[in-house]
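Working notes, beginning with the structure itself.
Here the complex is missing a single protein chain, while all its other protein chains stay put.
After this line comes subunit A, so read on.
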Amino acid sequence: DPVTVGSLWLWHSSGSHNGKAEGTFQVTMLPGDGVGPELMHAVKEVFKAGNVPVTFDEHHLSEVQNTASEEKLDRVVDSMKESKVALIGKIHTPMEYKGDLASYDMRLRRKLDLFANVVHVKSLPGYQTRHNNLDLVIIREQTEGEYSSLEHESVKGVIECLKIITRAKSQRIAKFAFDYATKKGRAKVTAVHKANIMKLGDGLFLQCCKEVAELYPKIKFDTMIIDNCCMQLVQNPYQFDVLVMPNLYGNIVDNLAAGLVGGAGVVPGESYSAEYAVFELVRRGSPRGTVPNLPVRAGILGGLEYHSNMVSDAVKKVIKGGKVRTRDLGGYSTTSDFVKSVIDNLHPHYGA
């Protein structure tokens, strides 16, 4: 029910959360593969230094390291029922077809019904890219569309991949997008689609967005075809405010926009369901990440606004300072150098 989702989401952000004993919050942590574990370690260090009242409930779920199973998934879901909030690294999806079309990454998202992925693309102060002062939000439906994992070989050498678009999920993501825009004081929502070619599917998505838009007269609504949208992002990204779109286009636009402001490492993502929020340390689909100015947002969610601002300010200070830069931002510092610098900026006298 779109209305319930909208209000639940708002409930999340106003900070009423699971207050465990002594006011500590439990957060589920899934380090995943690649740089995930390192980054998780970095987050834990920074939180410790900042005395952030968060305890992490770690789960090791990895398809490539063969620690993924149905039971593991269920345990993660149980943990989430307690914590409501999670930090996730990257659960890498192997390329080979091992008999299961849906990756664990996708299955987790479906079990938790994390239907909305939000990527806030914001230029970092102090880090010059070809586009500065960008500030756009990409909202992507992430439980259906092209990621339905429904494929079959009907005739030898002919594969059919099904892309599913439903009225219910399209309405839900549209409502989420407009609620988000309302809450954050954004002025415009643009629906991205290819309804000229996928008339029924994307046509339905577009129709749902239009219907929902009518309930939000104060927010401007327009539409754009995905190919033109990509070109516009390259030529003039400043025209965009909030964008809402189905799964695959969201994946592509997320990455394109991340490239505009300096790469995957500086653009974190958040996933929401009606009950849960998951913060990604590493952009989905990207090969690397860096210390995030991001899952600090987890703090905001738990009502830990003071702590989150403190950590976030420290991170921003380090980036603005320009002296300690990780590889992906053109520098030579290691992850630990960066983390140390953040910690130093948290408490100028910490460890002294």
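Here is the rule we use: a contact is a pair of C-beta atoms (placed from the backbone, for glycine too) under 8 Å apart; a residue touches a chain by one contact, two chains touch by 3 or more; residues count from 1.
Everything that follows uses one rule, which is that contacts and distances are computed from a predicted model.
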Listed names "Leucine-rich repeat-containing protein 49", "Isocitrate dehydrogenase [NAD] subunit, mitochondrial", "Vacuolar protein sorting-associated protein 35" or "creatine kinase", matching UniProt entry of the absent chain: "Isocitrate dehydrogenase [NAD] subunit, mitochondrial"
Hidden partner chain, touching residue among A:V77, A:I219 or A:L256: A:L256
Hidden-chain contact residue, picked from the options A:H59, A:K194, A:H307 or A:R325: A:K194
Residues belonging to subunit A that touch the chain removed from view: 93-95, 97, 101, 103, 106, 130, 146-147, 149, 151-153, 157-168, 194-204, 206, 226-228, 230-235, 248, 251-252, 254-256, 258-260, 263-264, 285-287
